[in-house]
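Here the complex is missing one protein chain, while the rest keep their positions.
Let's look at chain A:
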Amino acid sequence: MPITFPNKPGLVIYLTAGDPDLGTTRDMAIAAIDNGADVIELGVPFSDPLADGPVIQRASERAVAKGTRLTDVLVICKEIRAARPQAGIILFSYLNPVVRLGMAAFATAAKDAGADGVLLTDMIVEEAAEYLEAMRTNDLAPVFLAAPTSPDERLKAIAENSRGFVYAISRVGITGTQAELASDAEQLVKRLKQFTKLPIALGFGISTPAHVQTVAGFADAAVIGSAIVGLVEKTAAAEAPRAVGDFVRSLRKGTTGA
């Protein structure tokens, strides 16, 4: 199913799967969709999340400690797909759990689970031949990251190899919330737009309704990660789906199409 952003800006909500537990992750995803999320990024927890800040590190550590596996994440992906056929779902992972399963086997299983696309944190375009082939074969969208440090020729390759959307990293750094959006962000989105008509989702450090409104001024979608994961961390499991739903609604409020 093609990934679309009917709302402006679109909302992409990241969840670390298995934190606090898989069932709650599923219910939080559904609550996020019901309150205005266009795309869910289901994060596969990994023992060594080197691109992540402390909030997602801690969530990942908790989920790994609970024994959450990539194959478990695929199971809730399928459940979310069944419950909400219209939403976009992206599997978000570090490479090693995927390599362990096998790239082709992973892609087939992801398709079967109803995922629309995949984002691999430590996969760059130059190394992606086998990955791209597996995505193509299974009609899955590979989403690549674009960074403020990427020169134009890299942005071009990133844009040309991505499907669904391109994920623009708002600042030089790891995941985590921040008070203000970096000035890098708008420049990067502009540079990317030279090379693609795909929607550009901006992520890293977006945590408030005001941020989302700012993003609406220059990008197609905002990705909310650490703010959601941090909220989940301090909320009891039973309350978490409602809390996530409320938060997503507050992000959606004030944007067009709400």
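One rule holds in what follows: a contact is a pair of C-beta atoms (placed from the backbone, for glycine too) under 8 Å apart; a residue touches a chain by one contact, two chains touch by 3 or more; residues count from 1.
Everything that follows uses one rule, which is that contacts and distances are computed from a predicted model.
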Point to revise | Hidden chain of the complex, named as in its UniProt record, picked from "Tryptophan synthase beta chain", "Sulfate adenylyltransferase subunit 2", "Xylose transport system permease protein XylH" or "ABC-type quaternary amine transporter" | key: "Tryptophan synthase beta chain"
Revision key, fill the gap. In the whole complex, of A:Asp112, A:Glu130, A:Glu160 or A:Glu180, the residue touching the missing chain would be A:Glu130
Check your understanding: On chain A, what residues meet the omitted chain?
Key -> 46-53, 57, 61, 64, 69-71, 94-103, 121-124, 126-127, 129-131, 133, 144-151, 154, 158, 169, 172-174
